[in-house]
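Written out below as structure tokens is the structure these notes cover.
Excluded from the complex is one protein chain; the other protein chains are retained at their positions.
Which chain is which? They are A, B and C, in the order written, and residues in each are numbered from 1.
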Amino acid sequence: MIRFGVLGAGFIGTVHAKNIAANARSRVESIYDVAGEASKRLAASLGARVAVSPDEILSDERVDAVLIASSTNTHAELLRRAIAARKPVYCEKPIDLDMERVRSVVDEGCRAGVPVFMGFSRRFDANHLALREAVRGGAIGKLEMLHLTSRGPVPPPISYVRVSGGQFRDQTIHFFDLAAWISGEDPVEVFAAGAALVDPAIGEAGDIDTSMLILKLPSGALCHLDQSRRSAYGYDERIEAFGSQGMVESQRKRTRDVSLSTGKHIVLDGLHPGWFERLEPSFARSLDAFLDSLERGISPSPSLVDGLRAQQVAEAALESLRTNRPVKVDTWRP
Amino acid sequence: MIRFGVLGAGFIGTVHAKNIAANARSRVESIYDVAGEASKRLAASLGARVAVSPDEILSDERVDAVLIASSTNTHAELLRRAIAARKPVYCEKPIDLDMERVRSVVDEGCRAGVPVFMGFSRRFDANHLALREAVRGGAIGKLEMLHLTSRGPVPPPISYVRVSGGQFRDQTIHFFDLAAWISGEDPVEVFAAGAALVDPAIGEAGDIDTSMLILKLPSGALCHLDQSRRSAYGYDERIEAFGSQGMVESQRKRTRDVSLSTGKHIVLDGLHPGWFERLEPSFARSLDAFLDSLERGISPSPSLVDGLRAQQVAEAALESLRTNRPVKVDTWRP
Amino acid sequence: MIRFGVLGAGFIGTVHAKNIAANARSRVESIYDVAGEASKRLAASLGARVAVSPDEILSDERVDAVLIASSTNTHAELLRRAIAARKPVYCEKPIDLDMERVRSVVDEGCRAGVPVFMGFSRRFDANHLALREAVRGGAIGKLEMLHLTSRGPVPPPISYVRVSGGQFRDQTIHFFDLAAWISGEDPVEVFAAGAALVDPAIGEAGDIDTSMLILKLPSGALCHLDQSRRSAYGYDERIEAFGSQGMVESQRKRTRDVSLSTGKHIVLDGLHPGWFERLEPSFARSLDAFLDSLERGISPSPSLVDGLRAQQVAEAALESLRTNRPVKVDTWRP
Partner (left out) sequence: MIRFGVLGAGFIGTVHAKNIAANARSRVESIYDVAGEASKRLAASLGARVAVSPDEILSDERVDAVLIASSTNTHAELLRRAIAARKPVYCEKPIDLDMERVRSVVDEGCRAGVPVFMGFSRRFDANHLALREAVRGGAIGKLEMLHLTSRGPVPPPISYVRVSGGQFRDQTIHFFDLAAWISGEDPVEVFAAGAALVDPAIGEAGDIDTSMLILKLPSGALCHLDQSRRSAYGYDERIEAFGSQGMVESQRKRTRDVSLSTGKHIVLDGLHPGWFERLEPSFARSLDAFLDSLERGISPSPSLVDGLRAQQVAEAALESLRTNRPVKVDTWRP
């Protein structure tokens, strides 16, 4: 039974905490959130204690591992302290918005050898997993083109946009990770185009809401990503991999399998209302993967370096967007 | 170049005549129709002659084969005369509504050895052909259940209903033929249920417009057919075969491959407006099969006996509908 | 918090007990099973007590409701005792294999006014629910034809076949319930055809494994059911409703949404390995419906009369299979 200290009791922290409580191999020992009320309510419902500070959790011998789901600007510092306290970490992305701090934390984590699992939970989506198995197992031969799509459903509030780091570091980062995970390659160069087509206020906040990118992989394979912050037809996430011997698709996932034929049309049930409904099962599987790695004493995957990697692509994408030219991806590794 | 005499210049006669004219291996030599105007117009457009009687065509040495597409009540007599004149025949179904006459014509045709091809053109639909190949090639193991669906799009006029012989002999007969052709078995017993749910006038004319049947095949396999004279969503024809090792479906055929996602739904293009639009390509392929059999000197298929067979099932179905009990299928063969 | 006494800790009893434990509105108070070991293990894992007899549970004031998931031959007696003890019941189907006893128990239950919920959990499948809403909401106009398919995946052991009451009372009964629930009509007449095509041993045990039925509904609508005890491609359950204004389908449900295109084919992920994997989410929703009815003090649905109704159709189907003629459905109601 792995006992978790939970840092952050917002939306995603609550999702994780409930999964930890529901999993036969883990439980929530204590919870800290800057909003005391949030941690109290969550702790009460899960039979956990409320901590008055992150340090109370990090120094607690009854805590085997910590979950970091606090606001982005606190990730790096909490990671650093957890590593110092030698507590294994399940950390929500991103590591930090400042690449200097990212590199420094990754460096510490790797040198300390404390297990850090990055919450790229999409890797645990059943459809995406099957696609990757097909690609890596040779079902489509040599990979030549990869497409990743992520759209909607509604733009985040401008207050969130301002602190999110922008579309690439907030939304696309998951797909930078997936692209590397599926292809087994780190992109060498990125070209990005984007604009605030959905909401001018996003543009005024210095961000974009609609974008397309082309990534060049070392093997010569090309990767395309498109994303929008808004989709009028539910949350749409798809992946397509094309290779020398075929194509495999992780197709759109409909909410139900019902078809109505009337007049000239066949009407199917559409997509999930939001990214969470679409991806919900992957969070529990993601936790399982972290528990597996702890129980077996193997390196967690996605790792801290995977977090670094995805952010390096995001930085290059941002630079490309600013300069309107292809940008090489930083290849620094600890 | 096989020269055809065409008997009947109505809707389906015109379809056949145009296909004969467009086929590099055949042409229309002459045309007869009780409505002189119809034959004149058609003949003019195809560069063919107009005959003043069927016998002018049947005795014409420039005619190599005849196509019978006149009204149902004339089929038997024209078949008989064509057989006597030793002209190979492409004959629209059914042979006749009276089973005595059917047996007698089939007997004559078989004894004379004149090639007669029954116009069960659905056998030449690309989807149905692929399904049959899968079934007969063992892809689903031993056949255990078979489903055939035929719906719509709109009921024929009551005047047609009165002379059509009823839904089983007019609409379902194609699917009695397909069931035998796919399974390679002749049904031994039929149970039929049906009613005039679409239009009471059809009921008053002594017919039904909605029906379901269960056929028992000698191997023990079961076959289900459903049909309606009206479908609010276009013409819907499907076949499904279930066997010990799998299932194969000849699925619905959409007019286009366009998908519109808006709000909670995905809207696809629907089915063809009518049975003809759905099945049009199978008429030209059907003609090709007839020409092949003539050129190679092999027995045509579907044959006159196939026409008999399908009608024997239809008769049993009618009897079952009247008596509300399962009825054995007549097994008489010439 | 509704406290359950669980009678029967076999496969399905365990499924229900775990759902009761996981539901925030209910918990398992005590468990009884003839196999003491089974109840001990289950009770331990759920923090419940082990009862030494059904009566210990039925007379326990700490038990608010009982779940009957014991062997079929004990259902009627346990129902009777639970009704006498005025404990609301969630009862697995069927009520009993003997129709006299069924009628007698239903009569007692209805007169006593004790809530009894019949475990027709397929009613809570999201796809089937949406189909029914479409039908009842008028999306397809007047219902004219209904198809229900249930296949596989593997035949039960012969020992189970012998006590199951046969394919109609064991497998098809769910679909007799669905047909009435979707159409809002009670079938008036049934014709059944069937055989042991999958396994001769099933035939020797007096049962069938492959069957087709036609049900006539009072409105004139026709209903077809087909079922097989074995499917080589996973568990296949589908419903199709055809009406005057369109068609709605509860389509097959694939395990994943992955598509591999190679050579001449597109290969999709197939169906679930078994009926349980396909229908698992409907059990928790079924429990929710029972809890709702208890909390709101409304009659449970599916009800004891629904259980009677489905069995009356099954009896007529059996009689039809024996006599090879259509059989009227008994209409007795308490």
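Side notes on the structure shown:
One rule holds for everything that comes next: a residue touches a chain if its C-beta (ideal position, glycine included) is under 8 Å from a C-beta of that chain, and two chains touch if they have at least 3 such contacts.
In this text the structure is predicted, and so the values were computed from the model without any measurement.
Taking the complete complex into account, the chain left out of view touches A, B, C. When the omitted chain is restored, the residue from B:77, B:199, B:269 or B:330 that touches it is B:269. When the omitted chain is restored, the residue from A:151, A:169, A:256 or A:272 that touches it is A:151. Across the entire complex, the residue among B:52, B:126, B:158 or B:298 in touch with the chain not shown is B:126. Against the chain not displayed here, chain A makes contact via residues 140-142, 144-145, 147, 151, 191, 193-195, 197-198, 210-212, 214, 216, 220-222, 224, 226, 228, 230-233, 236, 242-247, 324-326. Chain C residues in contact with the hidden partner, per the touch definition given at the top, are 232-234, 236, 254, 261-271. Considering the complete assembly, chain B touches the hidden chain via residues 22, 126-127, 130-131, 134, 139-140, 245-263, 269.
Basically, only the chains that are shown with their structure count from here on.
Comparing each chain's Cα centroid with the centroid of every protein Cα atom identifies chain C as the most central. A straight line joining the Cα centres of chain A and chain B is 58 Å long.
Measuring from the averaged C-alpha position of chain A to that of chain C gives a distance of 41 Å. Shared contact sites, meaning residues of chain A that touch two or more other chains, fall at 254, 261-263, 269.
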